[in-house]
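Only one protein chain is missing; all other protein chains are in place.
Here is chain A:
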Amino acid sequence: MRRADVTSPATAAGPDQADTPAGPDQARTGPGTAATASGAALTVTELTVDLGGRPVLTGLNLTVGHGQFLGLLGPNGAGKTTLLRAILGLLPHRGDIRVAGKPAAALRGRIGYVPQRHEFTWDFPISVEDVVLTGRSSRLGWLRRPQVADYQAVNTALAQVELDHVRKRPVAELSGGQRQRVLVARALAMDSQLLLLDEPFTGVDMPTAELLTALFGRLAADGRTVIMSTHDLPAAMATCTQIALLRGTIRCHGTPDEVRDPQAWMDTFSVSATSPLLTSIGLTT
């Protein structure tokens, strides 16, 4: 990993800061971030989000290339969910967010999203298949009934998460892992090039975590961009093609091999040099 300017050409931030040296609170980026703004799947420039008068994200810059699987890591309250929600246009913010070069606001309903599982009304009387079909809402538009193509998208999404066999079952009867897979299938049914996942592995069993990890990897290999917030640091370091350490802003960004400065992790997670956190990702023994 190398220290780099927040606004190096590779990370494509505002020109007014191009020569600013990296301070302790500024991102360190590696060659793995070398997606130019024009060709990037996602470009976030000087993003600032205040919630309830409190700044959660400040001057955040992030560029993610096509086909990347980015792990967004940080402690609770670091702003991971806030960043995802800002990209989706769910929060008022300052700064510029572009998806494939277009303003994110213009692509409302075209960005795949897997929220945290507790945000879904699981006791609603609806089948797995019908939940996944709601992922087609924005493509369907108002007053239109689902067509053959929509059901095909649902079938494909269910097959990808291996839930074909429970398609008619009420979602209330599913296990925690199956429920998470339903939410992923709903996002896949949107057939979008950018997929945002908010802690998809929280509370799921190991087989589901492995299945989803392999799936996200395949999606990225196929050219889709996957951005995942997670607390599972070892898994993220092992499976993601990119890692971004976040705490109010991006502290460090690069490939897993590049993001190995213990100090960056200690600063981001407020832990000491002897913390098991560093051991868990192989930075100390």
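Please note the rule applied: a contact is a pair of C-beta atoms (placed from the backbone, for glycine too) under 8 Å apart; a residue touches a chain by one contact, two chains touch by 3 or more; residues count from 1.
Methods note: contacts and distances are computed from a predicted model.
Undergrad: Choose one: "ATP-binding cassette domain-containing protein", "Anchored repeat-type ABC transporter permease subunit", "Peptidoglycan-associated lipoprotein" or "ATP synthase epsilon chain". The correct choice is the protein name in UniProt for the chain not shown.
TA: For the chain not displayed, UniProt's protein name is "Anchored repeat-type ABC transporter permease subunit".
Undergrad: Which of these touches the unseen chain: A:Pro55, A:Gly109 or A:Gly282?
TA: A:Gly109
Undergrad: Of A:Ser138, A:Thr255 or A:Thr284, which one is in contact with the hidden chain?
TA: Of the listed residues, the one touching the omitted chain is A:Ser138.
Undergrad: Provide the residue numbers of chain A that touch the chain removed from this figure.
TA: Contacting residues on chain A, toward the hidden partner: 52, 85, 88-90, 108-109, 111, 113, 115, 119-121, 124-127, 130-131, 133-135, 137-138, 140, 142-143, 170, 172-173, 186, 190.
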